[in-house]
Structures are given as C-alpha cells and as structure tokens.
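All protein chains but one are shown in place.
Let's turn to chain A:
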Amino acid sequence: MEKKTWLSRAIGLSMCASVKYSARGPALIPRMKTKHRIYYIALFSVVLLGLIATGMFQFWPHSIESTADWSVERRSVHDSPLVHLPASSPIPERGDLSCRMHTCFDVYRCGYNPKNRIKVYIYPLRRYVDELGAPISSTGLSREYNELLSAISDSEFYTDDVSRACLFIPSIDVLNQNSLRIRETAQALAQLHRALLAGGGFSTWTYRQGYDVSIPVYSPLSAEVELPKKQPGPRPYFVLSSQTAVHMEYRAELEALKAENGEAVLILDKCTNLSEGVSPTRKRCYKGQVYDYPQTLQESTFCVVLRGARLGQAVLSDVLQAGCVPVIIADSYILPFSEVLDWKRASVVVPEDKLSEMYSILKSIPQRQVEEMQRQAHWFWEAYFSSMKAIALATLQIINDRIYPYAARSYEQWNDPSVVKWSRVNSPLFLPLIPPRSPGFTAVVLTYDRVESLFRVITEISKVPSLSKLLVVWNNQNKSPPEESLWPKITVPLKVVRTTENKLSNRFFPYDEIETEAVLAIDDDIIMLTSDELQFGYEVWREFPDRLVGYPGRLHLWDHEMSKWKYESEWTNEVSMVLTGAAFYHKYFNYLYTYKMPGDIKNWVDAHMNCEDIAMNFLVANITGKAPIKVTPRKKFKCPECTAIDGLSLDQTHMVERSECINKFASVFGMMPLKVVEHRADPVLYKDDFPEKLKSFPNIGSL
C-alpha cells in the first residue's frame, strides 16, 4: 500500500487525447448506455490520467532488477519484454478532477535539495498485449515518444535510481489516443488515478490548474521542413487560414471575411486533384491554385488557428515556426505552457462567436505590436515547440518550478527572447523610492599617507548636516594611521579601517561599518567642496538613489580616426561619467563592485592602480541603464597649492591610460553601457535673482 502512494504520481503525456473528450464528451455522457459509459470512463482515465506506475509494479515486481542490463545490449523495441494483460485486470477509476499539487503530489519524495531540481525516473519499456496476444496500441512506441523519453534521459532531471525519483514517467505511449485500445491501455495504466497529465488539448473544464501541464501538439513537419528565417515586418497577406478540417460554419464565416476584405485574406483548403506522389500534407489549395505548406504561412501576418474536432491543433506549431501571429479561435482552450508563457505577447485570442469581427480586431493592433508578436511567436516555437525535447524539458521545468517555487524561472527567463534579454535593463533598485533624509550618509575617504590633507577633508565634511559617519580606509600597510588624539574632533563617529593590501578596490568594499544606504566616496585631497555643495549632492542622490551622483563630470567619445573610445575631461556640454573622487551612490553598488564585477575588471583596476571610478560608472550604467547625475557647476576641487604635487590627472599618459580603460571595459561588457546626458543638477534657485540668505544652498560654485 505504501508503495502505491508514492508511485502514484507520474506524468502522462498525451497530445491528441483529451480534446476529443472535452469537445463532445460531457454533453453525451448522460444519454449513454451503461456499457458505453464504462468505456467512456476508461477513456477518460487514460486521457486525463495518462498513466502510471503502480500497476506496472504490481505486474512486474522485479522490474528494477530486470532493467539492469538489457538496456545495454538490446536496443530494439522488439526485444523489450512482452506483457500479457488478463482481460479481468482492473480498470482504473475516473480521474480525480480535484487533484492539485498539495493533495495528489507526494512532495516528500522531492524534498529539499541544494540544486532545487526534481529527479525523474522512466519506467522500462514493455510491450503490452491482451490475452489473445494482440498489442494494445497500433503504433507501439512512437518515434516522438521515444525522442521525448530519450531527451528526458539525457537531461539533468533524469535518474535511473527509482528510489531517488520524485516524478515517474511510464513508457506506455499515449501520445495519440487514436492508435490506442482504450480499455486495455487503461488496464495497463491501472490505478494511476492521481497522475498529473501533460496534455495537448485541455479545455478550461478538464484542465486542473496548477497540476496538469498543457503542452503543444507536436507538429512532425517541424522536423522535416526548415523555414528560412524571416524578420518581423509586413507580409503579403494579412490573415491566412490554412487548416483543412474546418467546420463548414466557420468556413462560411471565413469566406465572408474574404469577400469583404479581398486579397488581404487568404483561405486555403486541402487540394482535391494532386498528382501521385505529392504529399497532401505539404500542399494547400485555393480555387485550384496550389500553395506550398507550411512555407505559405510565412507570407501572412496573422494565421488562424481554429478548433477542429480537437481543441489542440498541430497547426499552431507550424504557424509559430513561420513567425506568423496565431489568431486563436478555440473557446476554453488552455494554450500550451500557459502557466508560464505570456501568450498575450505572441497571439490574439478571438472568441468563436466573434469570428466575423476578427478582421477589424486584428486591424486595430498597432504595427509595432504586430512585429513584437511575430518575433515572440517565432521565439516560442524555437524555445518550446520545435522538438519533442523542447516540449519535454519545458514540461519538466514547469513541474520543477512548482515544487521549488522560490527557485522558479522568472517571467523574463521564460518569455523574453534573447535579443530582449540582451537589451533590456532590469535595475535591481527598481522601486521608485525617495529615501528619507534622516539616516544621512557615510563618507568613505580613501587615504594613503596624505595626513594633513586628509584631516582638512575630514574637517570640511564634518560640517555637512546629513553626515552620519566617517570611514577612513587606510590603504598604507607600511605606516600606521596617526594616533587617535591627533585626529580632528568631529561630532559624528569616525572609524578607521586598515586594509591588508594597497588596492584601489578597497574604497568600494561594502564595509559593515557603512550602515547607511548612501555612501559618499571622497578622495583625501578634495578639500574645495563646500558643505552646501555636499549637502545638496546628498539631496539630489535621495531623488536618484539608483544613480551615481557626483561632482566632476567626464565624457567618453568615439574617436573616428582611431576607431576606438576616448576619454575626455575638457569642458564639454555632455556628461557620461562622474568621478568617484567625490560622488554619492548606493551601498548596493559597493557590493556589486566587489562581488559581481564582470570579467577581470576588478583585478585589472588593482593592477593598474587606475580607473576604479570608470569601472564603477560602467557597472552602474550597465545595470540600471541610466546616466549619472552631475551636480553643481564646474570648479577646482583640489587645493590650488596641491596641483604641483598632484599632477597626475593632467598627465598626458594618464589620459591615454584612462582611454584604454574605457576600451578595455567596453570589450568586457560587450557593449558601451555609458549613457550621455546634457544636464546637471543645481539647486532650484541657483543663480536666480533672489536674496542669497533665503536660498537653501547659497554656497554653491563659489571658489
């Protein structure tokens, strides 16, 4: 009994089955004779449940053992063991429509694991025959089901250890209900009444949301036909209907649309007089004119996907492959992988009774959106429809996401095509927040041995009202910081951190001592910034907490002659960087700089003892997609008398090196993330004709 509970969750995959039931089943049940009803129930259980395992275990208790070697030597389906189903073996009960993950899925078997990945076991293949020796399925193992199981067995989900698995997949092929003998298949799958089902044609009434997985109906054409890649854009036809088994009522409505809108609408049907040897699946006709299928789908912007006898239609796959936007006309159909895929970005859903309005509905969609949808449709096909492998892995990933929801793939991971993933920016500080003034900021002063200048800087900064703490990063290992009594007396806490190595990146380390969100990075020679300027900088940072807010601005330029980037520190009308010799930023970027800097940039900076500020600008611009904010007018920031000693910034070789940094970083990032702007932030009343003493920040820009 215990075995039964833990084995009774497996996953069944059926592509063509469930629909038939939902299409006409329930309506008929009450009127049926009891005998038929049994069949129906049997069918239902297969359909809905697909499969499972307990049964097999009962029939062949030694199956684990027998798997051991035959897989190695015998690679033909015909060598798999034969199993006779006695006519009296039990038929499963109707599937439980109330099943959900928390009721019918044994989560203990999956448990907690560091990789957050489920383990999947596949039952070994058997050939089932009834008492008379007739097989229960006309196809046996189909090519597609074999591909699917092979893909799973090659994936990271697979385990050959039945005791470690939390998901079980039967090897009975129920992809296509038409080739199955329902009663016998049901017997083979007996007692699997809690299987979750991956099916190709769920309706809203048969789909157990959050439990079943709606999968696409695989189109075998995908493997056969390779369509040339086609860019999104206008196409010769506006709407195309390519299905052959369309109900006459719908066909009449489509024809009416064509009559009304002419050439833009193309309604194809099967060809009646094809010559021998031409596959009818590869041709469609309209009034005797023959079109190649599926190539012709690429000639249309929108392609109709109408329900047929079944809700799920293989044509959906063909349409997506052609980058044609599917127009889904199948009420109550649960679109493939709808649990994770955002179909609103790739398709248009039109209610069946609004078919006649389809044309005007489609016309109302802006062209740019149509192009987005074309791109999205093709991407869905590529990622989730193109092969049995893609279908299988997406299905397992969905189940995996449910079991480990906190490690689930995100909406963006599922839905964004790689182009978008590349160009979109998802700032980690995305909430529009203006932090309160009260916590203030922590000033981090990087110093080596310029004690006198350092003390002047400390004294200046300590006058800023919002300063909450001063952190001195003592980067000199050969010399101790001055005695405590020598330091300037200030009202806020002052901490000295001694580093173990003289590295520039020490200034961006996320020290625990930094308790505020806002960090002011400042060099030990920036003594000319006034208290008003610093306070104002902090106020501006509060309005832009996800940006670098700094004083001296710099620019990168494209040097056409040299075909590379160039660093510019002259008086320019534009800004793309602010120097971190004096800049406010969020502590989060310290963390990013220290632990998430791409490539070898961090080491490169430490080795060259230069460009840490450029690296920081790259990092922030790359992750936020935003330009820095330069505050207050240009002025000399260092003491006039210091320039002689510190000629570094003026040095020509220095400039060359900085240019090199930009080129190096751009190549590591794979693009140029810096954004150029033409504005800077000043106090509202800056330079206005207004009494200075009434201004909040009068002392701005004065030398």
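Going forward, a contact is a pair of C-beta atoms (placed from the backbone, for glycine too) under 8 Å apart; a residue touches a chain by one contact, two chains touch by 3 or more; residues count from 1.
Please note the rule applied: contacts and distances are computed from a predicted model.
K.L.:
Quick one: the chain not pictured, UniProt calls it what, "Tubulin delta chain", "GATB amidotransferase", "ADP-ribosyl cyclase/cyclic ADP-ribose hydrolase" or "Exostosin-1"?
P.N.:
"Exostosin-1"
K.L.:
Can you tell me which of A:S76, A:Q231 or A:N478 touches the chain that was removed from the display?
P.N.:
Going through A:S76, A:Q231 or A:N478 one by one, A:S76 is the residue touching the chain not shown.
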